[in-house]
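Okay, handing you the structure first.
The complex is shown incomplete by one protein chain, all other protein chains being positioned as in the whole.
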Amino acid sequence: MRILVVNVNTTASVTEAIAASARAVAAPGTEIVGLTPRFGAESVEGNLESYLAAVGVADAVARYDGPFDAVIQAGYGEHGREGLQEMLDVPVVDITEAAATTAQYLGHRYSVVTTLDRTVPLIEDRLLLAGLDRRCASVRASGLPVLELERDPDRAIAAIVAQSRLAVEHDHAEVICLGCGGMAGLEDKVRAETGVPVVDGVPAAVTVAESLVRLGLSTSKVRTYAAPRTKRVTGFPLQWGDESR
Amino acid sequence: MRILVVNVNTTASVTEAIAASARAVAAPGTEIVGLTPRFGAESVEGNLESYLAAVGVADAVARYDGPFDAVIQAGYGEHGREGLQEMLDVPVVDITEAAATTAQYLGHRYSVVTTLDRTVPLIEDRLLLAGLDRRCASVRASGLPVLELERDPDRAIAAIVAQSRLAVEHDHAEVICLGCGGMAGLEDKVRAETGVPVVDGVPAAVTVAESLVRLGLSTSKVRTYAAPRTKRVTGFPLQWGDESR
Amino acid sequence: MRILVVNVNTTASVTEAIAASARAVAAPGTEIVGLTPRFGAESVEGNLESYLAAVGVADAVARYDGPFDAVIQAGYGEHGREGLQEMLDVPVVDITEAAATTAQYLGHRYSVVTTLDRTVPLIEDRLLLAGLDRRCASVRASGLPVLELERDPDRAIAAIVAQSRLAVEHDHAEVICLGCGGMAGLEDKVRAETGVPVVDGVPAAVTVAESLVRLGLSTSKVRTYAAPRTKRVTGFPLQWGDESR
Amino acid sequence: MRILVVNVNTTASVTEAIAASARAVAAPGTEIVGLTPRFGAESVEGNLESYLAAVGVADAVARYDGPFDAVIQAGYGEHGREGLQEMLDVPVVDITEAAATTAQYLGHRYSVVTTLDRTVPLIEDRLLLAGLDRRCASVRASGLPVLELERDPDRAIAAIVAQSRLAVEHDHAEVICLGCGGMAGLEDKVRAETGVPVVDGVPAAVTVAESLVRLGLSTSKVRTYAAPRTKRVTGFPLQWGDESR
Amino acid sequence: MRILVVNVNTTASVTEAIAASARAVAAPGTEIVGLTPRFGAESVEGNLESYLAAVGVADAVARYDGPFDAVIQAGYGEHGREGLQEMLDVPVVDITEAAATTAQYLGHRYSVVTTLDRTVPLIEDRLLLAGLDRRCASVRASGLPVLELERDPDRAIAAIVAQSRLAVEHDHAEVICLGCGGMAGLEDKVRAETGVPVVDGVPAAVTVAESLVRLGLSTSKVRTYAAPRTKRVTGFPLQWGDESR
Partner (left out) sequence: MRILVVNVNTTASVTEAIAASARAVAAPGTEIVGLTPRFGAESVEGNLESYLAAVGVADAVARYDGPFDAVIQAGYGEHGREGLQEMLDVPVVDITEAAATTAQYLGHRYSVVTTLDRTVPLIEDRLLLAGLDRRCASVRASGLPVLELERDPDRAIAAIVAQSRLAVEHDHAEVICLGCGGMAGLEDKVRAETGVPVVDGVPAAVTVAESLVRLGLSTSKVRTYAAPRTKRVTGFPLQWGDESR
């Protein structure tokens, strides 16, 4: 089974870290392929960048040359998943939702700890749309941007642990979701400091995607996620993109 | 005051109809400028096309050369409004929301009558996110695609009237919102047949945009819609687009 | 176009302030007429007074001698709007709702800052009924009664600013609504101190009312707000009122 | 114990029927006193009439000369209960809520069957405010006005039974609430025809009121229902009313 | 009228206290019979114990030899009420719900103060299922286990009062529900310290049960609470229980 794990930003090192995190949990026989969008932002921290990512991710998948069995959109709280579902016949899993459904099996309520405060409403909105909001105790921000996780990991971890503790003690969360595709590998630290299970969305999404494939299930095509109607579409996938680089 | 009214599809005749509809209600002194995205679908009837439209609309606004006071996103149930709000300092109004807030002043519950059944969940999702869902009695589809409104208007009107009647009689709607940017001008017909007020999103959005400008109000920049952080962004606005046409 | 702006309390100076605030934003050609109920409380700060105001406002409108195009009920969180909608054929706009729908165009969540703590539940109830509660981050009270705004404006402003700051910093509001008809004119102060857009309900309601009139829309008469049935009604409008003063 | 049962309309025969229904279930030692408002509508079937009733009921209670232990507002879906709670130190019970809380002890979901379609939204709104809406399967209208219940009881009963059956079979209601103060005495007929428990609000409210008195409980005065502040109030209770009749 | 008041734990002294509390409010002619489950936990403070209690309570009622008119399940936030409703033809009242519906007549919002933090989610879940959650301001825990109420009442009262104060001042509760069957008798202390009405579930449930009986109402048998179908059931009521003691 081959699963495409698509980063939402254009930073290749983040794609590599995400793919490594996915491979660490993948079942024997599952091949993980990491994809990076050809255009968009080096880190996605807001709606405009996220809409760019939605198209960038779709473009990356549309241009992928070869068969695959499932796609994981590896951005937390981002736009775009529904478009992939229309475009593809294989299952599509968003890490925001995979982390949430996993967390809901582990405790009465869960919290998400993410990067910047400005991304909190995006995550809240995605959970609301996914019908996974009611057991979400809070979405908290560490205050550090995505790329800081690579640059100064100690400081990032300290901030994430601090917010996770507040989520447990103040918001009554019983599980923590790491709210950023780039937080892979922090689970143990946060668990050790808070005493609660910690869910990273990428490995969670790998198990969900593998499960759907094994169950022989894929996106329903009767209504919302039916294939796009045949019509004139200009500029997708972005053919001109090649010349323009 | 200059208001940009941005179509979400690439069909210029639809842009013209929308702009005409906007001009018909605009206050003296308000200039309406219709914009058409350079890329995307000829009609937007699903998520993938809608995500393309989100970027296409942002691109069109980013490339607009000249001052403006407000932007109207003239697609019903489409993605993208939040990105525009980050990108701009002037008010941004989505016609889905303008129709709904207008309708809520007129009756206890309202319904939306749109084109294809597959777009119903998109509209429901946008109303949910906007916090305007609870007084929505139903979103109903006429079953006819967007461009059919231009091709066979009589058939389109009959189907829209039929669903509007069901909304009033069966779902207890007291107001009908025309759920498509291209339905401009059908208000009178539907009102005559149903006996309830009919709201078209484009003129409603013009009055909302003008109101915000007159009140001296614009998007809050403290959190969700703060300007994007300074960072490396590849491919927006789409420079290569020009060469590729 | 003539708009009746009806105060909910019997204090004429408040009516004048409200009318002045309305005039400041009214379009050229819009005439603002301020009305004061003939009976009721000098300030409305609770349910009993608010129910009296509901009838007092309806009475004032019923007795108004002359044509008008729209009515604004200029009390925050008060009862009565639905009765006016039944009684009249022209649009009726409540400032609580006008402030909320305006605020929702400006930020992800808004807060209301009102006068006394006891009026908070009334405002919450009105927003719930209006289907405008989900994006309301909080309703906060300055602790100062309505009329204190006239008597000791500096102290009132300081208290309102303090609560507005808490709304932004603690409740994550991105917009502040001034939750009292008598707070007109405080927008600039509160905006300067908090950095977020500030919405005053009276001018917001003027633009909504003007918009509805321009759009040719008025209250739906098919169900909830149909004209009262013909029947024996004793004591409304309050004929005896004249003799009894 | 003396309980005031206040009709919301000005029709004395309805007051008598309500009081008789209350007496039929009252405990030994409970005295039921029926009150009729001095002003308002002969039947309350809409918001304007209901706001008049809110003040009319408060006026009737304020003028009642003698001690009492509780007040029942005997109108279904009407405004006004919160005002009475502020005005009084004894418990206040609304029959809409008493019927709903009683019904909720008897089945998973309940429906309300009321008179005119136009009153359905009022009842829905009151249940929403009371936090008693989620287990309400539906509010259905028989289509017959309040006073028709007295004029043509057979026809009224047939229509009420028909809607009750639909509520059970179609909406999955397991209990029926009779949604009009004037439906007293129809319980047996509706129960016989539908096979489900039928709750009449007036006797239900009598048991709630008696219960609160026996438990030594009354309205909390710390916030929402604190006594009105001392201030200048014009025209309540309606002194001039006496002269004007 | 005979009402069975069934303790959920196996501690006979708690049953006695509960029965005494019930008798203190019971109407003349109402006989209160306290029952203790033959198996289960000495105090119920979690889901596993609560599920045992659900069966233990049903077993105790099934084995009760003699007629009765209503059953009260005297555990706060416990499982089991729905099973009793299926099993019996007489009304069944859960004290969690009786306290909540009583509290809702007394203030805009209420809080529950219970024993251990771990039982908070159980109570929240029961209120959610009962449709009584929206006016619940908070469920707070004193941190002291059930049986501590008997062992060190002063410490228990102090902790309960402290949380009640926080509920009123911080969560804006206007009424306090004592969230444990064993808190009977603390109402006066908590009321004196907080100034708000205090509801104990057991006496509240007695008045609800008496009311239902007087109204001639019992559980609807058309769907959710229909009698169990005839089938082979092993081990209930627990015949072997007798031999095993």
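The chains carry the letters A, B, C, D and E, assigned in the order they are written, with residues numbered from 1 in each.
The definition used in the following text is that a contact is a pair of C-beta atoms (placed from the backbone, for glycine too) under 8 Å apart; a residue touches a chain by one contact, two chains touch by 3 or more.
Bear in mind that the values here come from a model prediction, so they are computed numbers and not experimental data.
Only one of E:12, E:192 or E:226 touches the absent chain when the whole complex is considered: E:226.
Within the set E:3, E:22, E:35 or E:55, the residue that contacts the chain not displayed is E:55. Listed by residue number, the positions of subunit A touching the unshown chain are 25, 27, 91-93, 97, 101-102, 104-108, 130-135, 168, 172, 174-175, 195-197, 199, 203-204, 207-208, 210-212, 214-215, 217-225.
Even with one chain removed from view, subunit E keeps its contact list with that chain: residues 10, 38-43, 45-52, 54-56, 58, 79-80, 82-87, 117-118, 120-122, 125, 128-129, 145, 223-226, 228-229, 231-236, 238-241, 243-244.
Note that only the chains that are shown with their structure count from here on.
Among the chains in view, C has its Cα centre nearest the centre of the complete protein Cα set.
In a homomeric contact, the two copies may use the same or different surfaces; for subunit D and subunit E, over half of the interface residue numbers are shared, pointing to the same surface. Subunit D has its Cα centroid 53 Å from the Cα centroid of subunit A. Those residues of subunit C in touch with two or more other chains are numbered 108, 120-121, 172, 223-225.
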